[in-house]
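First the structure, in the form of structure tokens, and then the observations on it.
For this view, one protein chain was removed and the others were kept in their places.
Coming up: chain A.
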Amino acid sequence: MSAVMTLTKEIATEKENEKDALFRTSPVLEIKNLSISLYEDKGGEEHRLVKKLNLSIRPGEMLGLAGESGSGKSLTASAILGLLPKSLSVSEGQILIRGQDLLNLSEKEMGHLRGKEIAYIFQNYQDSFTPFIKIGRQLVEALRSHDKISKPEAKKQALLWLERVKLPAEQIFSSYPHQLSGGQLQRASLAAALMFEPVLIIADEPTTALDVLTGEKVLDLLAGLQKELNCAVLLVSHDLKHVLKRTDSMAVMYGGQIVEKGATKSLRENPRHPYTKLLLKARPILRYTALEKFAAIPGEPGLIAKEGCTFALRCPLSFEQCYMVPAMQPAGRFQWTACQAVDREKVDTNA
């Protein structure tokens, strides 16, 4: 090898290393100013279902997306995967994976990324596998469609992953999806999601359809394997319990907007947004002495203010200014809160 070639190669590796170091510290996923809209017909009225959303996740970080139904959690997750329903579209913003904007990718490029670099598990674990085809065959085919490996090698990897999700590997490998219990199927889909060692896993309500104990075990597995792979996880759940118990950081959504985000510990101990506060108080949690009464949140999740703070119609603290656009206000180093009252330091901690 000539000296020049060696030198060029060295420079290239150095650059690679630099890039690697950058990836390790910089976010895997960065969503900037993302809006998702529904257009009535071509050129018709625009309904913004997700509004100016910003968030980022670093390697090894688990971020929880919380909020009641219809708040836009699943739409956000689908947008990252490039799986938005046809009637909806991203109307502004960027979705960056390691700095690359997914919205600029072709369907084909996106298809290659999805399932490999960005993996996902959903609430409907039944849909993760095609019925009437054995689990093993589906895993082998998936592996071979992304990587050029031999059948025996793919089988070896598939079995290994089934073991890693604590399933009886050989038996599951030669089973049909319908022969598995819900918990087993969700574990198998976790294996299918993780076997490419993705940089990001999207888990949308992964335990909602499972029993409590089964669901806890699936999340234990997810947390354990995430540590081993050092990947980023977006955990979408309407159940604050999972988000509080499992995640490093969290974002609370209401009416398509993030109303508060930050370190999970910080939000749990010192929630500032009225909605976060009320959600924390309204949910049933085990206590040494049971509560007499829950703090009620007036109204229903469908009540969304069109302008300004989306929560204004239900907020016990709302005032005129709330119907203007609320800015994301820094509320300490680890927390951001979109609330006019926080801004004015009007939020009473007992609200």
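Worth a mention:
The rule we apply is simple: a residue touches a chain if its C-beta (ideal position, glycine included) is under 8 Å from a C-beta of that chain, and two chains touch if they have at least 3 such contacts; residues count from 1.
The working rule: contacts and distances are computed from a predicted model.
Per the UniProt record, the absent chain's protein name among "Peptide ABC transporter ATP-binding protein", "ChrR family anti-sigma-E factor", "Quinol oxidase subunit 1" or "ChsH2 C-terminal OB-fold domain-containing protein" is "Peptide ABC transporter ATP-binding protein". For the chain left out of this panel, the touching residue among A:K32, A:R98, A:H112 or A:K241 is A:K241. Only one of A:E109, A:E197 or A:D211 touches the chain withheld from this view, namely A:D211. Remark: the residues of chain A touching the chain excluded from display are 68-69, 211-214, 216, 238, 240-241, 244-245, 278-279, 282-291, 293-297, 299-302.
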